[in-house]
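Below are the structure tokens for one structure; questions will follow.
A protein chain is absent from this complex, but the other protein chains hold their places.
On to chain A.
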Amino acid sequence: MATAVASPTFLSSAFAPRHHRRLTRLAGPRRAAPVGLAVRCEKSDKQKRQPLSALVPREQRFMFEGDELCGPDIWNTTWYPKAADHVTTEKTWYVVDATDKILGRLASTIAVHIRGKNEPTYTPSVDMGAFVIVVNAEKVAVSGKKRSQKLYRRHSGRPGGMKEETFDQLQKRIPERIVEHAVRGMLPKGRLGRRLFTHLKVYKGAEHPHEAQKPVPLPIRDKRIQKTG
């Protein structure tokens, strides 16, 4: 793509296949380009743009003129992730040990990482977050009297079908559900939120089956997350 657009009327004939006829759109207002004008993409600030040869097949390159020859504009349009930017198999996996961590603070950090809000490539409509594994979920802590007083409610849909249980009853029964319930309340509700929730993996003991994903320890910035005393 090093050919300068010096010709005022047509693109370089290297772009268009010779047997095609020029479209009428090229007969529009002719650009009076001075002889020494170089295509702007030859300057350093546009070198990040992908050259057109990488993106557009040869037959269609005649459709592009002027600045578009350098490739799609990345500075004047807000970046939106393409499919290659959020491939599930290349996402980071984090692991966190829930032993004696305050439930809400832990859930908040997890939700931030699952949603992707800690990265500058955050996009609300796209899943740009990471996976999080929680181990030792049965040892998660709460402050105050919540252990005996915090209620988890569910309703079967029928009249009189509400069921309540306290934190420690649920912890004896299904300890993973406590962390899941907390994180699910902090993720967005909707189709994308439900997909994000599947990126959370909670386990009861200290073992998890995801060693193949090589999880890294979750970076936690909250100082009050560890229960003391």
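Throughout what follows, a residue touches a chain if its C-beta (ideal position, glycine included) is under 8 Å from a C-beta of that chain, and two chains touch if they have at least 3 such contacts; residues count from 1.
The working rule: contacts and distances are computed from a predicted model.
> Could you tell me which of "Akt interacting protein", "Serine/threonine protein phosphatase 2A regulatory subunit", "V-type proton ATPase subunit" or "50S ribosomal protein L20" is the UniProt name of the chain missing from the displayed complex?
Matching "Akt interacting protein", "Serine/threonine protein phosphatase 2A regulatory subunit", "V-type proton ATPase subunit" or "50S ribosomal protein L20" to the record, the invisible chain is "50S ribosomal protein L20".
> Would you mind spotting which of A:G66, A:P124, A:P188 or A:G205 touches the chain that isn't drawn?
That would be A:P124, which touches the missing chain.
> Of the residues in chain A, which ones touch the absent chain?
Against the left-out chain, chain A lists 48, 74-75, 78-79, 117-124, 219, 221.
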